[in-house]
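Mind having a look at this structure? Questions to follow.
Missing here is one protein chain; the remaining ones are kept as they sit in the complex.
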Amino acid sequence: MPPRSQPSQKSAAAPIAMLTDFGYRDHYVGVMKGVIANIAPDACVIDLTHGLPPQSVTAGAIALAHSWRYFPKRAIFLAVVDPGVGTTRLPIAIDTRAGARFVGPDNGVLYLAAKEAGIKRIVGLRSPQFRLTNVSSTFHGRDIFAPAAAWMSSGTRLTALGPTLKDLTPLALPLPQQRGRTLTGEVIYVDGYGNLVTNLERATLEAFAASFRTASLLVRIAKGTSMEIFQAYGDVPSGAPLAILGSFELLEIAVRDGSAASSFGMAVGASVSVSVVK
Amino acid sequence: MPPRSQPSQKSAAAPIAMLTDFGYRDHYVGVMKGVIANIAPDACVIDLTHGLPPQSVTAGAIALAHSWRYFPKRAIFLAVVDPGVGTTRLPIAIDTRAGARFVGPDNGVLYLAAKEAGIKRIVGLRSPQFRLTNVSSTFHGRDIFAPAAAWMSSGTRLTALGPTLKDLTPLALPLPQQRGRTLTGEVIYVDGYGNLVTNLERATLEAFAASFRTASLLVRIAKGTSMEIFQAYGDVPSGAPLAILGSFELLEIAVRDGSAASSFGMAVGASVSVSVVK
Partner (left out) sequence: MPPRSQPSQKSAAAPIAMLTDFGYRDHYVGVMKGVIANIAPDACVIDLTHGLPPQSVTAGAIALAHSWRYFPKRAIFLAVVDPGVGTTRLPIAIDTRAGARFVGPDNGVLYLAAKEAGIKRIVGLRSPQFRLTNVSSTFHGRDIFAPAAAWMSSGTRLTALGPTLKDLTPLALPLPQQRGRTLTGEVIYVDGYGNLVTNLERATLEAFAASFRTASLLVRIAKGTSMEIFQAYGDVPSGAPLAILGSFELLEIAVRDGSAASSFGMAVGASVSVSVVK
């Protein structure tokens, strides 16, 4: 890529990318943006999405892991999927070696992205002067997380926000299993088109195929019909199913101009197997 | 809170927070943002929400009343829930003692927030030079309201927009009723999680409890099961119902990891009673 154009202000506020399961019906996300505008009027706020499946920490973690690399280096990711709000789970912020910074509950939602970016420091968001004056037990997005992201965006150092923590609560994702000439994974995410995204990565599939000296693999969902892996949705006729390595380098099951989730009646957790053609 | 960081430009345009029932399917909200960008290219536009229940003036008024305090002092709230568009209801703008400014139809949607912020001046948006050239009878959001908000954001004085008006059309909200040891309110809003938000405020409940020298209250929806008031969603097991003082200081009925609206089959208008434990 050509060199980035220079920001017009010397010390421009870092952009804040928001990721929540709050949906688009209520004013909750809007209120968080009001809090940010109040503290950091120059911060650019970008909606990553607010349409995550309600309270699905895993979906949030995957979306964040697939997104952070595409943002400006010092972007702050404000990720609030927080079924445990008001309980003992800690509000945290993370600085990473890649530059990206993360704010959210310590329940696994930040885990995959922060690991990829290389954790440099984790702090607990305990300093009262960087929270709103009254902290509710139901809306830490507004009272703790949005203020922290805004202060970070306008230059507040991580260590001012609270004490350094040792560890992050991990997120347990299912791993693919190989048995003989078959590799078995599962659906970990269903996108808005009904595409079934699996935990089978391009690199894993390539290594698996190479070990059998073939490039020819067959994909099968829940013991149903076999499908080949295609390069583009347009490679099959309208209405036909296909397997494809999607835009995040994960194997997906799709139906051209349709929904694989509806067609196959499958959801998160469905088994997907990949076999070597004999 | 620590002092706000200073905006980098001396006379930065005031942010515009938008609240509509236009939904996310069509280009209507986007067109309004185009109109704003045309008039006030530096104005920061913040989506409060566009997912209000269609044509529900009450839902808009409540969302606005719960939100405005969290925004920068001189923010402009552009609220368009306008079932009477093209009829005799007036398009108005309001300046308040708290600093917040409001633009929208005079049908009650601005009422609660403007009252709280302290009305300083109301004007009718009659000046043709601050509207688009052709005003339709179906889309005043684009033709009248967005231009007014944009001109206000770039410094146009309220009195330039049209003649001063005396009064605002009020919004009639139901008030809780006390009979003996029972206080009865109702559901006034159902949020996207299915939480049932009532018209019972924390202060009202505290005064009610104090008058009986108790802190122990039982909540009942539509004569169903009694629930205690908890501090956090996480205080009950997954799937269990609870009452809670939500993030806007109103009593809510919720179901942990679920939807109270679905579980109880309840909607706006459902009766909620609070009784002193004997």
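Order as written gives the chain letters A and B; numbering starts at 1 within each chain.
By our rule, a contact is a pair of C-beta atoms (placed from the backbone, for glycine too) under 8 Å apart; a residue touches a chain by one contact, two chains touch by 3 or more.
Treat the numbers as computed from the prediction; the structure is a model and nothing was measured.
Of the options B:A98, B:I119, B:L132 or B:A240, the residue whose C-beta touches the omitted chain is B:L132.
Checked against the hidden chain, the listed residues B:G84, B:G99, B:P174 or B:G258 yield one contact partner: B:G84. Remark: the residues of chain A touching the chain excluded from display are 1-2, 4-5, 7-8, 12, 15, 17, 19, 24, 44, 46-52, 63-64, 66-67, 70-72, 75, 191-193, 231-235, 244, 246-247, 257. Touching the omitted chain from chain B are residues 9, 22-31, 33-35, 37-42, 45, 54-55, 83-87, 129-130, 132-133, 136-139, 142-143, 147, 151, 154-155.
Heads up, the rule we're going with is that only the chains that are shown with their structure count from here on.
Chain A and chain B, compared by their mean Cα positions, are separated by 31 Å.
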